[in-house]
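Missing here: one protein chain of the complex. Every other protein chain is in place.
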Amino acid sequence: MNAPANIKAFDAKAARADFEILSRTVYGKPLVYLDSGASAQKPRVVLDTMRDFAQTDYANVHRGVHYLSAAATDRYEAARETVAKFLNAPSVDNIVFTKGGTEAINLVSYSWLAPLIQPGDEIVLTVMEHHSNIVPWHFLRERAGAVLKWVDVRDDGSLDIEALDAAITPKTKLVAITHMSNVLGTITPLADIVARAHAKGVPVLVDGCQGAVHEIVDVQALDVDFYAVTGHKLYGPTGIGVLYAKKAHLKAMRPFNGGGEMIREVSKDRVTYADPPARFEAGTPPIIESVGLAAALDYLSGFDRAAVTAHEHDLLAYAREQVRQFNWLRVIGDAPGKGAILSFEADGMHAHDLATILDREGVAVRAGHHCAQVLMERFDVASTSRASFALYNNRADVDALVEGLAKARSILI
Amino acid sequence: MNAPANIKAFDAKAARADFEILSRTVYGKPLVYLDSGASAQKPRVVLDTMRDFAQTDYANVHRGVHYLSAAATDRYEAARETVAKFLNAPSVDNIVFTKGGTEAINLVSYSWLAPLIQPGDEIVLTVMEHHSNIVPWHFLRERAGAVLKWVDVRDDGSLDIEALDAAITPKTKLVAITHMSNVLGTITPLADIVARAHAKGVPVLVDGCQGAVHEIVDVQALDVDFYAVTGHKLYGPTGIGVLYAKKAHLKAMRPFNGGGEMIREVSKDRVTYADPPARFEAGTPPIIESVGLAAALDYLSGFDRAAVTAHEHDLLAYAREQVRQFNWLRVIGDAPGKGAILSFEADGMHAHDLATILDREGVAVRAGHHCAQVLMERFDVASTSRASFALYNNRADVDALVEGLAKARSILI
Amino acid sequence: MTDHALRELYQEVILDHSRHPRHYGVLEGANHKAEGYNPLCGDKVTVYLQLDAEGRVADIKFEGKGCAISQASASMMVDMLKGRSQAEAEKLMTGFLHLVKGEDASDLPEDDRERLDVMGGISEFPMRVKCATLAWHTYKNAVEEGAQ
Partner (left out) sequence: MTDHALRELYQEVILDHSRHPRHYGVLEGANHKAEGYNPLCGDKVTVYLQLDAEGRVADIKFEGKGCAISQASASMMVDMLKGRSQAEAEKLMTGFLHLVKGEDASDLPEDDRERLDVMGGISEFPMRVKCATLAWHTYKNAVEEGAQ
């Protein structure tokens, strides 16, 4: 859809070789990296591009007349264009660079919603949100009297869309929902959610930090109002994220950080602000990171995305099937069509102990609450173990996980 | 003072060779980069370190039990230690990583001052501040009725400290002042300023975005309350900055961005926050950038800093002397002891046209208001041209500048 | 070669316009007006227009300060727009925008092309194109949204 003209067929084995770190060992065992949900590894082309840029065309962006400044500005703005295409945004002016997904959501909270909120106004969110899509709204509760309305998920982790619909009232100012749960893997039916919310005149903010990695995103087709993305999970660098927003919202938003680049004129007793997106990009932006993010998106978009998704789903299905043999293991999150994340609990084995044992086998999984304590409460667990799959994983990784689980059992029980 | 045990003598020629980009040409002419005040170039070791880290030890930080997560966390926290040493902070807990210098100042504004401010409360700042140390305070004027009190500079660009003292009243909540002006090069007498402000019970925030590059900073000796630093001017990567703050202030500050890592516990109707500095580092931080920043600080601290400063001062003095031959050129900022920045205006030549002509000679200077419009107004100019010097510049760079100026004159007049 | 491009950019006609801008100042009786701002250099320009009943540019003046390119471009613009119909002005502007971007401007009338030709050198300086187009965009704003 938005992909470059020459899409490569996806060759998982070849792709894996693009990631230098995956050939390393830990404790003498080959690294089996199943923590891409926390952060993805970076292909060589991303690191090369950042370094080449820094060594040939680097300077601060905007307002410089000299060659390097123009070259760097071109690269920075070209990155904005790449992001706009990746999300199918109508224009580059819909794209604000932030320092990460978390800041993208906070930007909406501080600049769009905070000035609107009245005590008693409601924000609808789900119990499977990441803390990054919870705490900014808690701030509005604490500071401005907003009311948080929580929508439950079903026991299989799927969204109860009727419950969501019912939660939207005339007092609702925003629906804030994840595209893909970082614990359950659940993919939410965004088009349907947006249609229902819009029918009641309520805008929708989507936390796309996981979703944009695993799904093809078309913000226009989905008609979402806000879509937040983080770079480092998308095979890109740390220190950068993106907020997509509709132009009318961006125009209505007041500035967030104040500083250089976001102003029009500053005097002793007056300040006027630049138009969006510059208004929200105070100070020197993540210039080198923008170039790295563009390289990462080009890398990802260079593949047949459907084939990447199919590959990840195959790994998930294979893993799901394998762990059925363990009657002491309970998978949390089995929603239809879910993305490639497998969370589970094991009888008598704390996630932490499990992760330590897996780690010594070279297998990196995540153990804990995954910044989703409300969801932990919903499933009545203190923590879970989580294996998350990326385009570079393979069935051998799953096998290593499964063997590690059996071994952990033998040690701990 | 805080420097590593083995300090190298500073060899400017050898140092220059550490910066790959400086051997490139533009328009067939050798690059003469005199825009380090906007952003410094990065030595090879910074780029190498970032890349090596990403290819060997990268994962998300904190809360992971696996090897890479621990390795990355160690590097991230070691970077905090490096920064603490660089500023001579009493502890790593005084160091908050931000996305840049601008965000560091905004953090103080949003989290420390905003909750305290009452209509009519005053913030004292100088006319030579960068917009990043102006606009956050304008926000408090617009949103909370704060009053901005402006301290003038003398015609030579030096601070009028008596005027500053006089501007501090019982209504003053903060003195916000630059360590080094990015236009005038003026270095402010911080210890004296802090003593006077503290004598009246007023905390001092220092914008150290330029100062930390050219001066040795000892936040304890200076007794400043807040000190803001940006990475990319310090030979480090973009996307990272630092706020140093005294512990009592950090403890009193409410959260800024909400999200992962900055919480203690989150439930549906309640949220508690982590202790500083984590409280102010919501979401995935600039991990790779922190490692790059540490490499940059190690690089800089590896030299005899006094020799670096002497080298930069020599370049400034040489340039200052050279341009005296141009009776059509007016230098703005001649304060005693100023840092290595030369701003000027040229009769009948707009800074922009000048910069274009210099650019074609390979000479990169900055033209414009330098995010300091209040200062432009003070000196009654619309814009200036600015040459700023870094450790890698040499006298040949100055010669190229001077020749370029003569040429511009011949073309434009 | 570099020198050639620079001399072409800052040729005498341009410098002359920038030093002695034509029709500079406030236009009394203007019925359209707009301000333009170039954040890149802090340049500002105000265009005052008097459009007659058919929309013809009965009179036009500008005010502002900025670099040689933006001043010269504004001065030449007012010089050339005076007396034009909206259709002619539109065509002139389109042609000008093509010219400074180094694109084909051959649909400009011969006469206009010859006069504007001195601005063609800007196409070699992409960072300065905005300086050259500031006055024109401000003119357009004055026509479309600047009724007083």
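Labels for the chains are A, B and C, by order of writing; each one numbers its residues from 1.
Just so it is clear, a residue touches a chain if its C-beta (ideal position, glycine included) is under 8 Å from a C-beta of that chain, and two chains touch if they have at least 3 such contacts.
Note that the structure is a prediction, hence the values are computed from the model and not measured.
Engineer: Touched by the hidden chain, which of the shown chains?
Structural biologist: Per the touch rule above, the missing chain touches A, B.
Engineer: Tell me which residue among A:V96, A:A351 or A:L405 touches the hidden chain in the full complex.
Structural biologist: Only one of A:V96, A:A351 or A:L405 touches the chain omitted from view, namely A:A351.
Engineer: Taking the entire complex into account, which one of B:A12, B:L31, B:V46 or B:V65 touches the absent chain?
Structural biologist: Looking across B:A12, B:L31, B:V46 or B:V65, the contact with the absent chain belongs to B:V65.
Engineer: Tell me which residue among A:H131, A:R196 or A:H369 touches the hidden chain in the full complex.
Structural biologist: A:H369
Engineer: Which positions on chain A touch the chain that was left off?
Structural biologist: 27-29, 348, 350-353, 356-357, 360-361, 367-369, 373, 376, 382-383, 411-412
Engineer: Pick out the residues on chain B that sit against the missing chain.
Structural biologist: 62-63, 65, 69-70, 264, 274
Everything below uses one rule, namely that only the chains that are shown with their structure count from here on.
Engineer: Find the geometric centre of each of chain A and chain C from their Cα atoms only, then give the gap between the two centres in Å, rounded to an integer.
Structural biologist: 46
Engineer: When the C-alpha atoms of chain A and chain B are each averaged to a single point, how far apart are the two points in Å?
Structural biologist: Taking the average C-alpha coordinate of chain A and of chain B, the gap between them is 31 Å.
Engineer: Could you give the separation in Å between the centres of chain B and chain C, each centre being the mean of its C-alpha atoms?
Structural biologist: Computed from C-alpha means, the inter-chain centre distance equals 39 Å.
Engineer: Name the residues of chain C that each touch 2 or more other chains.
Structural biologist: Residues 40-41, 127-128 of chain C each touch two or more of the other chains.
Engineer: Residues of chain A that touch two or more other chains: which are they?
Structural biologist: Residue numbers touching two or more other chains: 63, 65, 69.
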